[in-house]
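Here the complex is missing one protein chain, while the rest keep their positions.
Let's turn to chain A:
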Amino acid sequence: MKTHLLYVPLLLMTWACSQVPIEKPVLVSKSEIVSIPADTLSFNTSHSEWEAMLYTHIQPLKMRTHQANGRLMVFLLPGQGGILEGPARLELATGNRHFYYPVTVRNSVVKTGSMKDYRSPKTVNPDSALAQQRIVHIIDPARNLLELPGKGYFLEQELTLDPTVAVYRANADKPLTAYYVEPGSCVNVPVQAGYKKGNNSFEVVVGPLIDRHGNTVADGTLVTLTLRSGGKVWHLEENLQNGLVSRTLPAQKFIGFDVQANVQDRFSKTLKLSI
């Protein structure tokens, strides 16, 4: 009995190793260019239970199949918004057997694309240049490039921007396409100082600071006030707001001091604080 029992696993192993050969299904359709979702691919095959998968450049798409009378029909269905056109591979699989068929896929319905308008640089400082490069193209929902009317696929332009400080948009409804013209450096540093009797203090005002195009210099720009009297030096740092900096200095402490403002490498005239 024991000897007979030994045959059981041996038989099972032999049976497990055997495999019925599967013939590669024969593609009946003539054209290798297929339109989606219009076309259907037809195969001759004696085997059943096939699964179909279409591999495009960027995604695998499962296809619906129907089999009857030794013929396998693969219905090509698009992904959401169409399909990325170009060379693709159709895979037919049953069990662990896989067969591949090269095809070229096209969208049967051409959808309207959206225009992409790229700008570089996105931030422009008029201290250096107002030049900007623009590249435009149109892309459909399935990320296929569409031809620009009479201009090929890409339009490239060199632009000179308006020097007015603002946030601009290449596409009005898309914040991501925004580009920026920033203020440049100030051309000079105006400074004024006046005595205020009411609170016995000096009011030192620096500004308005404007760049060479008349734009107000950026908020936060560091303005340094240096006050000197004898060997004593006061170093006051202020950040510009709306082109101006103002500082109140108690008169009893700062009377007789020379005051000078500076921004970057620009210096104001020197004023003496007096009543």
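Everything below uses one rule, namely that a residue touches a chain if its C-beta (ideal position, glycine included) is under 8 Å from a C-beta of that chain, and two chains touch if they have at least 3 such contacts; residues count from 1.
Rule of thumb we're sticking to: contacts and distances are computed from a predicted model.
Engineer: UniProt name of the unshown chain, from "Cytochrome c oxidase assembly protein CtaG", "Sugar ABC transporter permease", "Protein SCO1/2" or "Membrane protein"?
Structural biologist: Per the UniProt record, that chain is "Membrane protein".
Engineer: Among the options A:218, A:259 or A:273, which residue touches the chain absent from this view?
Structural biologist: Checking each option in A:218, A:259 or A:273, the one touching the absent chain turns out to be A:218.
Engineer: I'm checking contacts with the chain that's been left out. Which of A:113, A:183 or A:243 qualifies?
Structural biologist: Reading the full complex, the residue touching the unseen chain is A:183.
Engineer: One chain isn't shown here. Among A:102, A:175 or A:198, which residue touches it?
Structural biologist: A:175
Engineer: Could you list which residues of chain A touch the chain missing from the display?
Structural biologist: Missing-chain contacts on chain A: residues 121-123, 125, 127-128, 175-177, 182-183, 185, 217-222, 226-228, 231-237, 239-241, 263-265.
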